[in-house]
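Single-structure report; data block below.
Shown here: the complex without one of its protein chains, the others still in place.
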Amino acid sequence: MELDYTPSELMAVAGARELQDREVVAVGLGLPVVASFLAKQTHAPNMTILFELGVIDPEPVDCGVGLADPRVWHRATVLSSFVDILGAILHKGLVDVGFLGGLETDPYGNLNTTLLGDPRATFRHMVGSGGANDIASCARRTIIIMRHEARKLKPAISFVTSPGYLAGGDSRERAGLHGGPSRVITDKAIFGFHPETRQMTVLSIHPGNTLDDVLGTMGFAPAVLQHVPYTQPPTREQVRLIREVIDPQGMYMG
Amino acid sequence: MELDYTPSELMAVAGARELQDREVVAVGLGLPVVASFLAKQTHAPNMTILFELGVIDPEPVDCGVGLADPRVWHRATVLSSFVDILGAILHKGLVDVGFLGGLETDPYGNLNTTLLGDPRATFRHMVGSGGANDIASCARRTIIIMRHEARKLKPAISFVTSPGYLAGGDSRERAGLHGGPSRVITDKAIFGFHPETRQMTVLSIHPGNTLDDVLGTMGFAPAVLQHVPYTQPPTREQVRLIREVIDPQGMYMG
Amino acid sequence: MTKLTTLAEAVGSIPSGAHLALSGFAISRCTMAFAREVIRQGIRGLTISQCVGAMDMDLLVGAGAVDRVIYGGGSLDRFGRLTCVNRGIESGGLQAEEYSSLSVTFRYLAGSLGLPFIPIRSLRGSDLIKRIEEQTGSDVATITDPFSGESWLTLKPLLPDVAVVQVQCADQEGNARILGPRWDNPEQVRASKRTIVIAEEIISNDAIRQNPEQTVIPGLLVSHVVELPFAAHPTSVYRAYDYDARQIENYVQAARTPDTFRAYLDHLVYGVKDHQEYLKRVGGIDRLDPLRADPTLGY
Partner (left out) sequence: MTKLTTLAEAVGSIPSGAHLALSGFAISRCTMAFAREVIRQGIRGLTISQCVGAMDMDLLVGAGAVDRVIYGGGSLDRFGRLTCVNRGIESGGLQAEEYSSLSVTFRYLAGSLGLPFIPIRSLRGSDLIKRIEEQTGSDVATITDPFSGESWLTLKPLLPDVAVVQVQCADQEGNARILGPRWDNPEQVRASKRTIVIAEEIISNDAIRQNPEQTVIPGLLVSHVVELPFAAHPTSVYRAYDYDARQIENYVQAARTPDTFRAYLDHLVYGVKDHQEYLKRVGGIDRLDPLRADPTLGY
């Protein structure tokens, strides 16, 4: 019998698989939280989860509406401050993985969470950076999680809130930044970045999709490996943990 | 009947009189502590006392052997850190008065707590700065308390640990420092500093001493006002507070 | 020395045009009663700064009390965006200097420590820094690290006139505790010229002195202390009460257009004379009691 799972669940599982035991992970809310808790409850029990506002390693029993919800701070080992998390851990260089979502990204993994439209003329202002710019600038690597839509995967984005590889090549290094995006996880595929051109590259396709499905629903053409494998599906245990333990109300996976 | 008091008690009282209500005072141990608690318990109830290691407004019931003694932290309103006291209060510019002792001072109120002798040849190393240099550099004004001896009040000191008016005139301002010493209180006299030359100036002589006693036991000649008054003696209540409440074991005043 | 006073008097100490650092983060510990009183008193032309823009900022902007915001982006979490702030930015009516969480934090930190400038790795290569450079050439600069020779972006300290901080408890002198994460509040307080503390509860100076490690705000930085239960409503105060989801949704709905927002203000700000009347109007004790935090969970 084939395992039943949703695209969101596969995204969360794919995100979890990117995280290694003992890593320090800075996460925003939503799918990154599910992925991080899933990793921690399976193969990465010694991982440390950080929320920018001053929360280390929480063990929530209820889902929250956002980082400002005390539900997601529950049973943390440390409750401190921005200076402590974003300064003394992130800016100091101790964050292994930053886990970010966004409105739009481009072939170099630059992320927009600020505005849609033309910033010099008519635009809709959205959320802005929060800690996203800091995480994208200072983490050793970042993982981007995003819906797979042409209006979100664009050749050029309206506003670079959080730097990826900027204009590609060594332009990120030249701006004085280390790290950079390692993966973009969508509901159709997983992408990496070419080590030199820094161009987004299809690494695997989620079961049930074809390469045409992936490429035809993007706003730009990524590089494609010669043999693109299918993404490994979730295990029964991973799906159970997501549904029964991590997000029983379906708040993050909805 | 004349009030009986010791020179140390007069020094503490003279120090207390320099402090005004609502001022923020950074103090080292010894006489400055007695002077500060005395001011707080008499005319300056809303004064704030700071110890550099992270203590605000303690209410000790026992005397301690130094700032590291938990006795002197007792019933503080805040126990925090160097960053909080020396950074966010002192370096930020919120300390009105710094209260310092020292091994040696010179006609411009520069203070030595580091070494005696020739730093390039033979010397005895003593205590160093601690927060003294920071307080002398950043407080709005500093008060120096010191025994009146020729070997302590010297034309030139072995080492400038904490800056006074440096070489006098505007040399302190030219070094980028505001504030500076306002008083030197010894067991024979109270000195101020000339507003332009920044030279130490006798302001008052403690009862029982003559101007010759004062000048004859110093290593340099201070400026002298035309009419030098006597220092106001302690009140009965001030002496009682020192002996019965603030330092009943005579630890600071010994 | 007691600094205990009424909300009206504390708000009355704020001149139009002041720069306020507010303690809210999205929908938690927002200075809501304070913001409503600022609006009622007609104080205007404010600059509001916050690491992450929150409901207190949005309400003040929506009421026209604010000329300028300095912040790192923000939202009402899942309830929605900062609609009033966004409308101000889109129309050009609001000057918005938009940073990241850490860059605003570092600006407060520099202010709090008396540093003349502070270097930061964030912002480089982004459109955020390009925009900030266009808006205020004078708040950021690039200098050379004298030790490595590398080029570093440096930020100017942020020095608000007043920090307004919602806390769980404080004594009459302003010594205050913050339970839960403290986000940018310690640095806001220390960077600002003075602080207004809004406390759910006043505790004794003796209680403060029994656990002085827990004092996050030293009284010497505080000018006014206001005791005001449910002052952050409809946002949450950890270990005191939960957010009021219905009232936040009500706000988000109202904020969609200037007209509906005006009606919201008429009903819940101008239409009540003080915080007590506000609490009655949103449902009084029957509505508020169920929001009280479970002592174990803290929400």
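Note that the chains take the letters A, B and C in the order they are written out, and that residue 1 is the start of every chain.
Here is the rule we go by: contacts are C-beta pairs under 8 Å (C-beta built on N, C-alpha and C of every residue); 3 or more make two chains touch, one makes a residue touch a chain.
Not measured: the values here are computed from a predicted model.
Within the complete assembly, C:T154 is the residue of C:N86, C:S126 or C:T154 that touches the hidden chain. Considering the full assembly, B:E52 is the residue among B:E9, B:E23 or B:E52 that touches the omitted chain. Although one chain is not drawn, the whole complex shows that of B:I49, B:M146, B:V160 or B:L241 it is B:V160 that touches it. Hidden from this view is one chain, which touches subunit A at 22, 24, 45-46, 48, 56-57, 59, 75-80, 83-84, 87-89, 91-94, 138.
Although one chain is not shown, part of subunit C still touches it, namely residues 114-119, 121, 138, 141-148, 150, 152, 154, 156, 178-180, 213-214.
In the full complex, subunit B touches the hidden chain at residues 29, 51-55, 61-62, 64-71, 73-74, 79-83, 86-87, 90-91, 113-114, 119, 122-134, 137-138, 159-163, 166, 171-172, 175-177.
We take it that only the chains that are shown with their structure count from here on.
Chain C has its Cα centroid nearest to the centroid of all protein Cα atoms in the structure. Inter-chain centre distance (subunit B to subunit C, centres taken as mean C-alpha positions): 40 Å.
We define each chain's centre as the mean of its Cα atoms; on that basis subunit A and subunit B are separated by 58 Å.
For subunit C, the set of residues that touch two or more other chains is empty. Among the residues of subunit A, none is found touching two or more other chains.
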